[in-house]
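My questions all concern the structure below.
All protein chains but one are shown at their positions in the complex.
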Amino acid sequence: MALPKLIVRERDIGDRPSRIIGWSDAVGREGGGLVVLVILFGALALASDSFLTGGNMANLSRQWAVYGIIAIGELLVILTKGIDLSVGSVVGLTGAVAAQLLVLGFPIPLAVLCAVLVGGVVGVINGILVAYAKLPPFIVTLGMMGAARGVVLVITNANTIQPLPEGFSSIANESLLGIPNLLWITVIVIIAIGFLLRRTVFGRYVYAAGSNAESARLSGVPVPRVLVTVYAMSGLLAGLGGVLLASRLDAGVPTMGETYELDAIAACVIGGASLFGAKGSALGAATGALITSTLNNGGNLLGINSFYLRIAIGVLILLAVSFDQLQGRLFARGEQTQAGTSGNSPPGEP
Amino acid sequence: MALPKLIVRERDIGDRPSRIIGWSDAVGREGGGLVVLVILFGALALASDSFLTGGNMANLSRQWAVYGIIAIGELLVILTKGIDLSVGSVVGLTGAVAAQLLVLGFPIPLAVLCAVLVGGVVGVINGILVAYAKLPPFIVTLGMMGAARGVVLVITNANTIQPLPEGFSSIANESLLGIPNLLWITVIVIIAIGFLLRRTVFGRYVYAAGSNAESARLSGVPVPRVLVTVYAMSGLLAGLGGVLLASRLDAGVPTMGETYELDAIAACVIGGASLFGAKGSALGAATGALITSTLNNGGNLLGINSFYLRIAIGVLILLAVSFDQLQGRLFARGEQTQAGTSGNSPPGEP
Amino acid sequence: KATSSSGPGGNAGPGKASGLRVDVIVKATDSSFWQSMFAGAQKAGEDLGVEVGRFGPTSETDVNEQVQLVENSISRGVNAIVLAANSETALNKAIDRARDAGIKVITVDGTVTTKTEAFIGTNNLRAGEQAGQRLCKLIGEQGKTSGRVLLENAVAGVQALGDRARGFREGLAANCPQITVWEERFNNNDIATAANQTNDALGAVPDLVGVFAANNMSGNGVARAVKDTGRTANLPVVAFDSDPQENAALADGSIDALVVQNPYFFGYQGVTEAIAVSTGAKVPLSLDPGAVVADQANMNDPAVKDLLNPPTAQASK
Partner (left out) sequence: MTPVIRLSGLRKAFGGNVALDDVSLDLRRGEVHCLAGENGAGKSTLIRILTGALKRDAGDYFVDDREMAAALTPAATRAAGIGAVYQELSLLPDLSVAENLLMGRLPNRGGVVDRRGLRDQARARLSKVDLEGLDPGTPVAELPAATRQLVEIAKVLGDDPRVIIFDEPTTALSGDEAESLLRRIARLRDEGVAILYVSHRLEEMFEIGDRVTVLRDGVVTRTAAMSELSEDTLIAAMVGRDVEDLYPETPARTENGNALLRVRGLRPPGSPHAVDLDVRAGEIVGIAGLLGAGRSELLRAIFGADPPESGTVEVAGKPVPTGRPREAVRAGIGLLSEDRKELGLLPELTIRENASVASLRGIASRGLLSRRREAQRVDSVLDGMRLRAGSYDQPVSTLSGGNQQKVLIARWLVSRVRVLLFDEPTKGVDVGAKAELYALIGDLAAQGFAIVVVSSYLPELLGLVDRIVVLKSGRVVGEVPAAEATEEGLLTLASTGRLNGAA
């Protein structure tokens, strides 16, 4: 047989530009979220004079910040095919812990640190139960959600903890160079976690564990350790969110953060993440959170009746994601959805 | 060498009895939920004299009923790898619709029917958006959750709708043959949906679509139609739940059903369903709902402080599922988890 | 064997021999308002030597859970239930069932349409009116006679909150017909959301002349937004309820008046009346301790101070 090299595929694969970053980084729905956001901003700027004012932008960024930070923590967990329902309760817990420690006279940095670490500890417990006891994440974090909220209520006896020392509330309420501190912090978190996910070995392990845990294990990825770390980071970020919220409210409010878990998960999914793992980015999650914050802010500015506003936001979330999806389909190479990958992706993944 | 037939089948070898019921029916975690429930009942009977009284059992069954019915609807969706976050809002919506129609003078059966159908319509919309527009179920039903709640508030103007005609409240509050109607209805739903899932072509299609939608499609399963039906049924069952709740409260309360979606999903997962589809049973979902109802009922009977009760229930849910998992591992063939199937199953599936 | 972690330390009080058991069911446990009611109930239990069980749903919206709590109290076989009902009608069936079982039912804070032994509570509608009148007056003091106000509410569909809002509108309309309600916003009891909504309103409505907050979470959020925008001095705010944070806001001027009720009294009086009716004594069918409007002028009066800082129950006995 003197045939040439038959390995040559008929349709040679080589003409696309060289990419090293994961697929989803380049195209995909994360980018789309930004487009939706731009459209939203444009529409609101036209509809309301007060939308694009500096004051409102500062408002909006403050409204977004805590959601964005928690959503990014949630994203880490979602990337591994997990879910963290405890973030809302962790927000309440860490806010209360920070406030309590401040009342006890701890210096501010120490109190903040301890509170954030409490979030981390909750996350580590979640992670150990998921990774080593192999319990379903939904159940683990659901149990933790109830337990952590119970602990806050016991600690605070359902009372708001305050007054807090002077400097604490300035963390979340003041500005640096004319930009609210909260915005700085959020942007730092986005960049840090974005970098972590895209550029570090750990970040790639997160995607690997979420893509196929068994294959990742066989490739030498320390899956259980990755999982514990991911839940710990979600706890830490929720802890940070809790401290910031306490600082913003200048009090430790025991009910703080209720139902934030749903907002966080929604932000991730709106921002292009898949609940089936390995799809999504930090920027996407933050964008998702910003989309909902903007919808709320815009609705308020336009003075829409709050019942209709609820309907409208429900519909708009749907529209945003449809648009995004549509755009994704147009931009991504045609067949993609039709063809092979469908094994992993569900009938329209959640 | 003339060995005849090499088909090594256990039935031929002979020691295990021939089974005709599906694999998952026999072992698996659905059965385990029942064991946990029995233990729970035993413990509560010992701890509280009032637990096993007829009156309390009637109470417990009434408390369980609506959760159980909604959980079964949610299960159908979860079996297809979907999720339905709108059930809580549908409960509120259909309850309000039923009440409103009754106030308008509709006869009771007609009002009930219309209200349940409204639930079905909401479900069909969800289903179409998931199956044909191929939007993520999480987002579709999240949007619907907000929109439906908004509609209830608009309809009722946030007021409780009452008084309702005499007969309506007897649907959920009276008993037949000494057993609360609600219990009858719940049992009928369990049996009907259990039968549907196990013994009908449609039921098999549900599992097939959830196991691998593309494989199912290529085998001639009408996946989109299955999805629409499943969401419609979830809506219908949530609608039934809403009507029953309205009857139980003898009023259309606009906030009715808030956060029930989380309870419903939790019940499914506690009852052995996997959020990654194709695993779970109607009985399991109902058992999961009964476990949480029993924990609440028992905690109240024991007079546990509500904050500690939250912690305790969080921990107990974890324990119940761990126990269940452990039991499942002992009974099921040993390695199962370690070995091959892991491609689909996550690091401890949620 | 049923034990209660509640009651006076769970140990035998002086008059424990009476053996009576009273369950107190509030609207939502995780609020200091209702914890104050628990504290009053607990004190009454200690004073009178009865066992007091403390229950409540996690959210004021959950009527069904309250029904279940009443049913569970029936199962527990208590002598009386002190109930702050989340709905005027939805608990009727459960209350009837309890009374059929021989349990005395005292309602507090909100009435129900079925028969009970007694009611203690403020009329939210009237308290709302008081708030409307006060806000009107405060706006007038700013030298404004027209403009719009924000109605910051917590949860849509909760009766007490709805009544306050309705009362507020009536009180405002009666005294300041030129001032209208711009929008009613719901924050789901999330302070941050309340702050966001108020901030948004301050940005969107140039002629916003005042804010009414229908409960403490709303009030705290509004106070936050007022501080954010530096409008402490010129934006009148009237809020409901009291908690340490609202009190601080009242002190620093970001809230100008608080309409306060007396949950501690509800609890103490509720248990006292429950015991009375259980032992066959007569009690007044309805008792309204009234709401007090606290402001910087009177906040240090001992009576008002007590109202602003009621004791709360201890979670651990």
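Note that the chains take the letters A, B and C in the order they are written out, and that residue 1 is the start of every chain.
Convention: contacts are C-beta pairs under 8 Å (C-beta built on N, C-alpha and C of every residue); 3 or more make two chains touch, one makes a residue touch a chain.
Computed from a predicted model, the values in this text were never measured in an experiment.
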Chain not shown, its touching partners among those shown: A, B
Candidate in contact with the missing chain, chosen from A:L44, A:V97 or A:A278: A:A278
Among B:F51, B:F138 or B:Y207, residue touching the chain not depicted: B:Y207
Chain not shown: contacting residue from A:W64, A:F138, A:Y207 or A:F307: A:Y207
Which of A:A216, A:M233, A:A267 or A:A282 contacts the chain that the document leaves out: A:A216
Chain A residues that touch the omitted chain in the full complex: 1, 3-7, 9-14, 16-24, 199-204, 207-208, 210-212, 214-222, 277-279, 333-336, 338-344
Missing-chain contacts mapped onto chain B: 1-3, 5-11, 16, 19-24, 26, 199-205, 207-208, 210-212, 214-222, 277-279, 332-336, 338-341, 343-344
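Quick note on the criterion: only the chains that are shown with their structure count from here on.
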Inter-centroid spacing, chain B versus chain A (mean Cα positions, whole Å): 28
Residues within chain A bordering two or more other chains: 149, 153-154, 158, 259, 306-307
Interface hub residues of chain C, defined as touching at least two other chains: 29-30, 156, 315-316
Touching residues (chain side chain C, partner chain A) in the complex: 29-32, 34-35, 156, 182-186, 188-192, 195-197, 199-201, 203-205, 217, 220, 224, 227-229, 243-245, 248, 312-316
Residues of chain B defined as touching chain A within the complex: 80-83, 85, 129-131, 133-140, 142-151, 153-154, 158, 209, 212-215, 223-224, 227, 259, 262, 265-266, 269-270, 274-277, 307-315, 317-318, 321-322, 325, 337, 342-343, 345-350
Chain C-facing residues of chain B, complex: 46-51, 53, 55-56, 59, 62-63, 66, 152-153, 156, 158-160, 162-163, 169, 173, 245, 248-251, 253-256, 258-259, 296-297, 300-308, 310
